[in-house]
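Apart from one protein chain that is not included, each protein chain of the complex appears where it belongs.
Letters A and B mark the chains as written, and numbering starts fresh at 1 in each.
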Amino acid sequence: MSDKLWDFHGGIHPPENKTQSTQVPITTAPLPARLVIPLQQHIGQPAEPLVEIGDKVLKGQMICAANGYVSVAVHAPTSGTVVAITEHTVPHPSGLPDLCVIMDTDGREQWAERSPTPDYRDLERTELLDIIANAGIAGLGGAGFPAAVKLNPSQEVSIDILVINGAECEPYITADDMLMQERAAEIIQGIEIVIQLLGVKRCLIGIEANKPQAIAALEKYLLEHQLQQQIELVTIPVKYPSGGEKQLIRILTGREVPSGGIPADIGILCHNPGTCAAIYRAVVLGEPLISRIVTLTGAALASPGNLEVLFGTPVSELLAHCQLQEDKLDRLLMGGPMMGVALEDPSLPIVKTTNCIVASTRDELPQSGPEQACIRCGMCAEVCPATLLPQQLYWYAKSKEFDKALEHNLLDCIECGACSYVCPSNIPLVQYYRYAKGEIRAQEHEHTRSEHSRQRFEARKARQDQEAAEKEARRTQRAEAAATKKRSQSGATTDDAAATKAAVIQAALERAQAKKAGQQATAQDPGARDLKTTKPQPKQTEEPAGE
Amino acid sequence: MVAMSILPAILILLGLALVFGVILGFSAVRFKVDEDPIVEQIDDILPQTQCGQCGFPGCRPYAQSIANGEAINKCPPGGETTIHALADLLGKEFIPLDAEHGEEKAKTVAVIREQECIGCTKCIQACPVDAILGAAKLMHTVIADECTGCDLCVEPCPVDCIDMIPVQVGLSEWHWDKPSPTRLDRSALIATDATPEGQVA
Partner (left out) sequence: MALLRITSPHLTRSGNTGHVMFLVVLATLPGLTMLTYYFGWGNLINVVWATLIALTCEALVMLLRKRPVGFYLGDGSAVVTALLLGLALPPLAPWWLTLVAVSFAIIAAKHLYGGLGQNPFNPAMVGYALVLISFPIEMTSWLAPKALVTDIQPVMSFSETLYHIFPFLSAEPLVDAITMATPLDAFKHKGALMAEEFWSQEPILSPRSWAAWQFVSLGYLLGGAYLIYRKVFTWHAPVAMLGALLAMSLIFWSYDPSSFASPQMHLLGGATMLGAFFIVTDPVTSATSVRGRIYFGAGIGILIYLIRTWGKYPDAVAFAVLLMNFAAPLIDNYTQPRTYGHQSGRSS
């Protein structure tokens, strides 16, 4: 169907290990007694809780609202009672806790009111976007970017190609594969909604050649519904990381996302098939995003497979369901072995971006040996899909020469792990890059902060100077007034009282004027101190003298 | 005769000198590079805590004296990073932090134990960045986002109700550490070239 494919630089072919989890169809995970639902399962601002402890919630009821534009709402995955809103460990490489809504399930699966719109074709763009935003859809591919935001690109760019990323290049993971095999209809209908929203002419579904069944299922649906003209199915060669957004765009279109930019800059939007299915369910069935397909695999599981899992389900329950052999377990990964996060705590929950849990044995994913010296063999540069020079970046990160690392395009690193995979010296290259990126970000943050502190310090200093100057001015005024008084008392004893009073009033007026002028002057120029030179203007007021 | 033959040469040279002088003068004015004065650049590197640990009343005065030849290792809040940056900027050698002025500590933020505060406003006057809010006889509090962790409010407090709490690393600020050679387990302990810095082999 599609005529030409491009290639990206580098790439590796790690063992796929995908067949273990594709032997059985998708099943539904058992309902856990307690769900731990993080407020932040996406990129952007954490959602804001709408419920309180003790509240009864229904399945699909919004329990946290999006906080700002780049944020995603969270819904109750089933009916039950909120028992706590507290910190709990969440899936994050740091292992740090974050705010979560914890609810006990009641087992009734009682739905909140749904508003299906099967005739979505009549809807306005904004109405469709509202439905998607209210359904709490974040990208299910891994990054978790709010779908409604992505589908509403700025007016300055025109999107001409929609790319659906079904490459799933990472070893072990088969969630998208199984979804495409079993729910092709949902995915394609979701894609149709996205096409309507964006008004694009072309849609390309990129799938790696190792998923023939998924390709067949999608092809069948496209043929049955005469959609093959509008939606092209493209089989791409198996190579990691062809499923990286930038790499897939290059393979399918030959275009490159500019450094620091987003695909929309070159007229492309990229979505995951799971996200499309979620959009279909949100619009046509009126169901918010409350569950997803998760691959459970690894040699420590006796019955691996793909499960439909409610968000907030603890990983430990899924492991138990798949018959974890505890004595064999060596490493627990969320995501695949190339980019996944190692989990310390199996009690943490499945979130919107979780596509896979790997429970591996020691033989399966052996710990890499101790770090040896870099011999500059250049294998990392050969496999880098971003065409970087990883070993140069490594030297710079190691010696903390971050400016040089930036010069060598550190920020274009996608952290795919290909360099670490091939490194004969077992250097944890990706960790060096993550460290360097983190440090650069922290330094930038520090710099903005110190700039802010400086401004506050200078403002304070200006204020103090002004106060001191005012005090000085008042002091001289007082001294002058005293001198005048003394002179009038000693010089003219026969003067009438009125003259003395007039002098006092005049002096007071002058003081008031001076103060006012001083304030005006400092308002214009905070540094101005010389209040004595401001000319008091006579003014007919009867203000009493202050002092 | 000799003078006659020399004259044109002198004239030509003078003419050339004049022309080039004009060109140089013009380009000096026309293509003037506006560079930050060195004090500005130094001040930009300093952490702006305004803590005075360097012995100067604030970062700016210290920047001024660095420009006049003061040592670059007197800023504990900036620590090694700042010394490195200053050394780079000024073309000087890196020197370790002068322990006399304090040690490099984790970032802290001041917190007032509010029930103990007597509302004396002394800390408000001490704070170099106006990060403490309150009025006489009323409880004070620290605006944590504005606090630079300079410690200057701790000393003046007559009831010692101000604590310097280390800043908690949140999920958004967290990042991976530099890999250590002992990253996996102690049994695989090896000492690679990543031994503590300064211990040059």
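Simple rule for what comes next: contacts are C-beta pairs under 8 Å (C-beta built on N, C-alpha and C of every residue); 3 or more make two chains touch, one makes a residue touch a chain.
Keep in mind that what you see is a predicted model, and the values were worked out from it rather than measured.
Only one of A:S71, A:T275, A:T297 or A:Q392 touches the chain withheld from this view, namely A:Q392. Contact with the omitted chain, checked across A:I375, A:A459 or A:A502, is made by A:I375. Note that of A:A29, A:I132, A:M339 or A:C356, the residue touching the chain absent from this view is A:M339.
Note that of A:P32, A:G274 or A:G417, the residue touching the chain absent from this view is A:G417. Of the listed positions A:H42, A:R183, A:K211 or A:R331, the one in contact with the omitted chain in the full complex is A:R331. The chain not displayed touches subunit A at residues 8-9, 12, 14-15, 93, 95, 171, 246, 250, 256-261, 326, 329, 331-333, 335, 337-346, 360, 365, 367-370, 372-378, 381-382, 385-389, 391-392, 406-409, 412, 415, 417, 420-426, 428, 430-431, 434.
By definition in this document, only the chains that are shown with their structure count from here on.
Averaging C-alpha coordinates per chain places the centre of subunit A 31 Å away from that of subunit B.
Interface of subunit B with subunit A (complex): residues 43, 46-50, 58-59, 81, 84, 128-131, 146, 148, 169-171, 173-179, 181, 183-185, 188, 190, 192-194. Every residue of subunit A that touches subunit B in the complex is listed here, in rising order: 40, 90, 92-94, 96, 98, 367-373, 397-398, 400, 428, 431-432, 434-435, 437-439, 441-443, 445-446, 449-454, 456-457, 459-460.
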